[in-house]
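In what follows, a structure is listed as C-alpha cells, so that the remarks can point back to it.
A single protein chain has been omitted from the complex, and every remaining protein chain is retained in its original position.
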Amino acid sequence: MTVKLWNFFPREALYECYQCARCTGSCPALEVAEALGPRETILKCLNLGHDEVVEDERLWVCCTCNVCEDRCPQKIPISDLLVALRNSAARRGNIPDKLQIAIELLAKTGRSMIVHQLDEMRAHHGLAPLMPVPIDEVREVLKKTKLDDVIEF
Amino acid sequence: MKYALFLGCAIPIKYPGFEAATRRVCERLGIELVDMPFACCPPPTSLKMVHHDSWLALAALNLCRAEEAGLDLLTLCSGCVNTLKEANHTLKKSDSKRRKINRILEDQNHHYKGTIEVTHILDVLYQDSVVEKLIKEMSLELPMKIGCHYGCHYFRPPKIMYPDELSDSESYVPVKMDHLLSIIGMEPTEYSRKFLCCGSPLGANADQDAGYAIVKEKLGHIRERHIDALSVICPSCFEQFDMGQIALSRKFKDQSKIPIFYLTQLVGLSMGMTPKEVGLDVHRVKSKKLLESIGIS
Partner (left out) sequence: MKQALDDMDKKANSPADLRVGVYVCHCGKNIGSTVDCEAVAQFASTLPHVTLAKDSLYTCSEPGQEQIKTDIREQKLNRVVVASCTPRLHEPTFRAACESAGLNPYLLEMANIREHCSWVHLHEREAATSKAKDLVAMAVARAVRLEPQFELSVPVKRSSLVIGGGVAGIQAALDMADAGYQVYLVEKSGSIGGRMAQIDKTFPTMDCSICILAPKMSEVGRHPNIQMLTLSEIKEVTGHIGNFKVKILKKARYVTDGCTACGDCIQACPQLAPDEFNAGLSIRRAIYIPFAQAVPSRYLVDMGLCLNNQGIVACDRCFQACTRKCIDFADQDKIVEIEVGTIVVATGVDVYDPTALTELGYGRFPNVITTLEFERLINAGGPSSGELIRPSDRKRPKNIAFLQCIGSRSKRSNPYCSNVCCMNTIKDALLIKEHWPETEVFVFYIDIRAFGKGFEDLFQRARREGVTFIRGIPGEIIEDISNGNLTLLGENTLLGTQYRYTMEMVILSVGIKPRSDAPIVQRLLNLSTDTDGFYMEAHPKLRPVDTTTGGVFLAGAAEGPKDIKDSVTQASAAASRANILMSKGEVKIPAVTARINTDKCVACGLCAKVCPYHAIEGSKELGYYRVVEAMCQGCGACVPECKFGALDQAHFSDAQIVSQIHEALANEPERKIIAFACNWCSYAGADFAGVSRIQYPDNVRIIRTMCSARVAPEWIELAFSMGAGAVLVSGCHPSDCHYNNANQNTARRVEKFWKRLDKLGLNKDRLRLAWVSAAEGAQFAKVIKEMEQGLRELTPDQVLETKQKLAKRVPRKGEPV
C-alpha cells in the first residue's frame, strides 16, 4: 500500500512544505468544520507516517475546491496527495457512508442520481426522455479496474 | 460549430430546465449539439477520491465515445468539465496510463487516442463568433446587479483547466462569465470572497450544515454589495445556493433571499425566451418579483 501511495504522489514534494499555513488559511472546510487541513496532513505524513492520516475520518472533511494547491507558494500538488491518501483510506474501510452509497449507485446505474417520474419531469420542460446509459459496459469497465476491491457492486 | 453534448447527471435529472435553456440558446446561436449515450462523468468529488483508476477509466469511456464521433465534448457542469479535462490531459500526457486504460477498454471495443478537446458552455459562448451572433439575437437587456460564481472545479487546478491563461503567480482568475453577462446588459458586480467554494461537496460527503455555513458566509458578502441575483455555471453550485437559502432561512428567519440563475437561463431571457421556457419555474428561490421589476413576466 505504501509503495502505491507514493507512486501516485511524489513523496519528495512533501519536503517542500515549510508549514506557512496559506493552505489552511484559505481552506473553506476548516473555516466551518473539524477538518484535517493540508498543512497538518503533510506534517503528519512527514513526521508520523501516512498511516496516521489514512485512518483519520477528518481526512474526508473537504470541499475538494483545490484552493489550497492554488495558494501553495511551493506548488505542492496537494490535490494529488489528498486523492492518494483518500484512495488508500477507502481501501482500509475509512470512507463516509454517504460517499459509499453514492458510489454504489453510480456503479449500479452509471449515474450519480436517480429520481422518480423522470420522463414526465423532462416533458414538463419540453425535453425528450434521457438516453439510457450503456450500463453493462460501465459495469464491465469498473470490474476490470477492480472497484469491487473497495466497494461492492 | 458542432459538439457532443455531455449533459452529466444533475442537469438532465434534477434541473432539466438548464438543459432546455441551453438547447434553445444553442439552437438560436447556431451551435449544433449531438446527443450520445454517456455515463456519469464521474465526479471529481466522489469516485476520484475513492478509486482513482475507476474514475479515470470511466472518464476515458466517455471521452472515447465523443472521440469516435469525431466531436469535441461540451459540458454544462463544473464537475464534469473538471473530470473530463483532467482525464483527457492525463491520458494525453502519460503513455503508461493511456496503455493501461486502453487495455481495460479494449474488450468494450474502445480505444482512447487523444484527438478531442473538452470544453464548458461558458467558454463556448465566450468565443468571438458566438458573441457576435448573440448580440444579433438579443432582444432585451437585463439591467440588474449580478454576481458571478464560477465554481471551483471550473477553473482549478489552473495548470490543467487553463494552462495557457495563467497569471504571474501561476494562478487563474476567471472573468468570462462577468464579461458575457455585461454583454446582455447586466451589471456584473464584484464581491468579497467571489472565488470561495459553494460548499456543496462538503455537504455531500461530510456535513450538510457545514456546507450551508459556507453559503451563509458567501451570501453575506453578496448582500453587502446589494447584488440582485447570482449566476452560476454548475448544477451543484446552483443546488447548494438554491436549497441552501431555503434551509438557512428556516434557521435565520430575517434574511432576504437572492435568486440564482444558471448562465444559459439568463442568456435565454435576453433573447426573449419566457421564464418558463428557460425552466425558472422549478427554482426554490423565486425570481418572479425581480424579473417583473425589469419587465419580464
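A and B label the chains in the order they appear, each numbered from 1.
Keep this in mind: contacts are C-beta pairs under 8 Å (C-beta built on N, C-alpha and C of every residue); 3 or more make two chains touch, one makes a residue touch a chain.
On a predicted model such as this, the values are computed, not experimentally measured, just so you know.
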item: Touching partners, among the displayed chains, of the absent chain; value: A, B
item: Of A:Thr24, A:Thr64, A:Ser112 or A:Thr145, the residue in touch with the unshown chain; value: A:Thr24
item: Of B:Glu141, B:Glu170 or B:Glu292, the one touching the omitted chain in the full complex; value: B:Glu170
item: Subunit B residues touching the omitted chain (full complex); value: 167-171, 173, 192-193, 221, 224-225
item: Absent chain, residues of subunit A that touch it; value: 16, 18-27, 30-31, 37, 39-40, 67, 71, 73-75
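We take it that only the chains that are shown with their structure count from here on.
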item: Intercentroid distance (Cα basis), subunit B paired with subunit A, Å; value: 20
item: Contact footprint of subunit A on subunit B as seen in their complex; value: 7, 9-10, 12-14, 16-17, 19-20, 23, 35-40, 42-54, 57-58, 61, 104-105, 107-108, 152-153, 156-158, 170-171, 195-197, 199-202, 204-207, 210-211, 213-214, 217, 277, 279
item: Subunit A - residues contacting subunit B, complex; value: 8, 28-29, 31-33, 60-67, 69-70, 75, 79, 82-84, 86-87, 90, 95-96, 98-99, 102-103, 106, 110-115, 118, 121-122, 124-127, 130-135, 137-138, 140-142, 144-147, 150-151
